[in-house]
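One chain of protein is taken out of this complex; the other chains stay put.
Read from first to last, the chains carry the letters A, B and C; within each, the first residue is number 1.
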Amino acid sequence: MSEIRATEIMVAAGAHELKDQETVVVGIGLPQIACFLAKATHAPSLTPLLEIGVANMRPKDTPVGLADSRIFYRATCWSGFLDVMGMNLHRGLVDTGFLGALEVDRFGNINTTLSREGGRLRYFNGSAGGNDVASLAKRVIVIMRHEKRKLPVAVSHLTSPGFVGGRPRAELGLRGGGPHRIITDKAVMGFDKENHSATLVSLHPGVDLEDVLANTGFPLQVPDVVPLTPLPTAEELRLLRDEIDPKSVYLGQAH
Amino acid sequence: MSEIRATEIMVAAGAHELKDQETVVVGIGLPQIACFLAKATHAPSLTPLLEIGVANMRPKDTPVGLADSRIFYRATCWSGFLDVMGMNLHRGLVDTGFLGALEVDRFGNINTTLSREGGRLRYFNGSAGGNDVASLAKRVIVIMRHEKRKLPVAVSHLTSPGFVGGRPRAELGLRGGGPHRIITDKAVMGFDKENHSATLVSLHPGVDLEDVLANTGFPLQVPDVVPLTPLPTAEELRLLRDEIDPKSVYLGQAH
Amino acid sequence: MSEIVATVPNGAHIALGGFAIARNVITIVHELIRQQKRDLVVSQGVAGLDTDLLVGAGLVARLIIGGGSLDRFGPVHCINRARETGSLLFEDWTSLSLCFRYLAGALGLSFIPIKSLIASEILERLERGPGAGDVKPMQCPFTGESYIALSALTPDVSFVHVQTADADGNCRIDGPRWENEEQAKAAKRLIVVAETIVPTEEIQRQPERTIIPGHRVEAVIHQPFGAHPTAVFGCYDYDAAHLKLYVEHSKRAERIGDYIGTYIRGTKDHREYLEKSGGLAHLAALKADPVLGY
Partner (left out) sequence: MSEIVATVPNGAHIALGGFAIARNVITIVHELIRQQKRDLVVSQGVAGLDTDLLVGAGLVARLIIGGGSLDRFGPVHCINRARETGSLLFEDWTSLSLCFRYLAGALGLSFIPIKSLIASEILERLERGPGAGDVKPMQCPFTGESYIALSALTPDVSFVHVQTADADGNCRIDGPRWENEEQAKAAKRLIVVAETIVPTEEIQRQPERTIIPGHRVEAVIHQPFGAHPTAVFGCYDYDAAHLKLYVEHSKRAERIGDYIGTYIRGTKDHREYLEKSGGLAHLAALKADPVLGY
């Protein structure tokens, strides 16, 4: 078996966060891959939902995006935003929202709208369902590449709220529980129960704490003991490589 | 051809009120028969809707009620309350609401909830969609038997609003245009543009004005010239008797 | 089945998916009566035999309905009698206002505005009855237009009878669906009774027909003729003889007990009930024509 890639560690870490029986709204890419891995292993009764109106899809071919017919193959329900985002998410039934991001800050606020590079403003895709998921899911997991500029003290644009200003969610008027994990190619981060600031949960094997700190734009809380992120098992790797993303469309990328 | 029955005159008068292209929410019984007659003659593109979530049904067999599968045969859409009553009626797209009633008063208020006979209170079916239709349709037609106790000065229970207290609809806060016609086995009544009180529109052939006044519980306005209600044409009678209600399930009844 | 019904506590708010004489959850209603539940709150758009029976059997403390009818077989005598004698708390709504209240519940909104009810005695009675806390005049924050705000309705358990489901609870409903979808999705728990259980592969062939996705469903009960004597479009017609017999009993307070004794308390499950109601030969005659659906 070839060397374990960072994306495989990320995806396995994401899968391990998901429990059986959960309802999960997933974005395209690594979130979706993590969700299928969980479903193929410890969470067979997990229900993945796509915002466009899909429940429990079992794609056979790798899709290029959320609007690609490949992603909703063998679903058990096709509906629309109103059912998935209204009657599940807004109803408070979504256990986990699983998102990507351009930037995430220390309070788990997410930017998917714009970047400011060298003073130049560039716009990206915006929220789509991201703000809704971040506002309403019981907990939110973000999966992204670990770079200093992508993990700033404060996001350039607060598209989707975390613990805004370090405040508790209820005080913000938000129903969902807010950010739970940021999973990167270097580490898994969580949020402090008291001050709601990002805190290190585990380091991926082979990654130094210094490396993480040097590549994190915000002050990261570090507990006394930092465990290692469990590596994907041989069976998980087999599933990922042979069944879930055999062409490495998502696993082959730097995310 | 046998003698024309009062129900046939009522149904034809109801059909004549409907225009082509209209969207009509119909109740079971004579309203539905009138609607099918209009559609088979001058209003082929009329769309009948049933509150339960049916558009454009073409029943073959006579149904016993709104929940009878016979009534939604050959429909072009099956949905639910939310589409028909929400996205059509509440949206303001229903041209005519066509209802039955236990009682209607001079301002077109409708009672379908209870009767007080000899001091004894008896409850009936309640509103179902009746209040919604009366509140929201652009105009409302009621079809019922002409009896003094069924046409009182004020209804025993105001289930569905007409021009409550003789007030204009907008002032009441109601979106729909309110009552337009009461069609009985003796006459067609309308509502005065100024005082919103019931006014005679036409007498059925062979019915005296005195008969109508004696059998109307509220003071009915009578114009100087009262025309006769047009009789159903031979073709209308043929359609009613041979195609729309061949077993006289509805036309055979006193309504 | 009886275990599932056993999980419904006395005093629970249950919502029923039937409409008049169509798709009533008769299996469930019978079992609730056999188990002698008490003080139920029942909500439904237009009540039929289902709720009339529950009221007739004395299980209901409070009714939240938009109307009630057995179509041309008669009125809902037990419900009307209970109103007349004041033996239960009664809230009289309308089809759309209840649908909107379920919709709000399904969407996780605590309220929804409506332009029905206004200037009616229905509203007046709600305002001075047990529904007083569920209606309130309000204005649109943008246009100033007046509305009646309705509170969300979120039943403890919704029961719905459908034609087709898979073992995971993915449900198809054929024919009109009245407020089934909103009512089912508004509930805290959802129990489905299905005429036919199909493999999930069949559901996957036409996922756009899944009205209720399986993850919303706590349990699926497979019960052919489970809505008898009411009709299930595409499966069987209403049983006119049985409905007449029911109305004969329901129209007198002293006779409804006989019906309940014979057909419900006197049978141990739905199979025995069907046997007593005429058995296979009788049921076969009710089977729907595949083209007509009735």
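The rule is short, and it goes like this: a contact is a pair of C-beta atoms (placed from the backbone, for glycine too) under 8 Å apart; a residue touches a chain by one contact, two chains touch by 3 or more.
These figures come from a predicted structure and were not determined experimentally.
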item	value
Of A:Ser45, A:Asn125 or A:Thr233, the one touching the omitted chain in the full complex	A:Asn125
Touching residue (missing chain; options B:Thr7, B:Thr47 or B:Thr216)	B:Thr47
Chain not shown: contacting residue from B:Thr23, B:Thr41 or B:Asn111	B:Thr23
Sites on subunit C contacted by the missing partner chain, in the whole complex	108-113, 115, 133-134, 136, 138, 140-143, 145, 147, 149, 151, 173-175, 177, 208-209
Chain not shown, touching residues in subunit A	28, 50-54, 60-61, 64-70, 72-73, 78-82, 85-86, 89-90, 113, 121-132, 135-136, 157-161, 164, 172-175
Footprint left on subunit B by the chain that the document does not show	23, 47, 55-56, 72, 74-79, 82-83, 86-87, 90-93, 136, 175
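The rule is simple: only the chains that are shown with their structure count from here on.
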item	value
Subunit B reached from subunit A - shortest hop count over touching chains	2
Identity of the most central chain, Cα criterion	C
From subunit A, the most remote chain by mean C-alpha position	B
Computed distance of Cα centres, subunit B from subunit A, in Å	58
Geometric centre distance via CA averages, subunit C-subunit B, whole Å	28
Intercentroid distance (Cα basis), subunit C paired with subunit A, Å	41
Shared-contact residues (touching 2 or more other chains) in subunit A	none
Numbers and ranges of subunit C residues touching at least 2 other chains	none
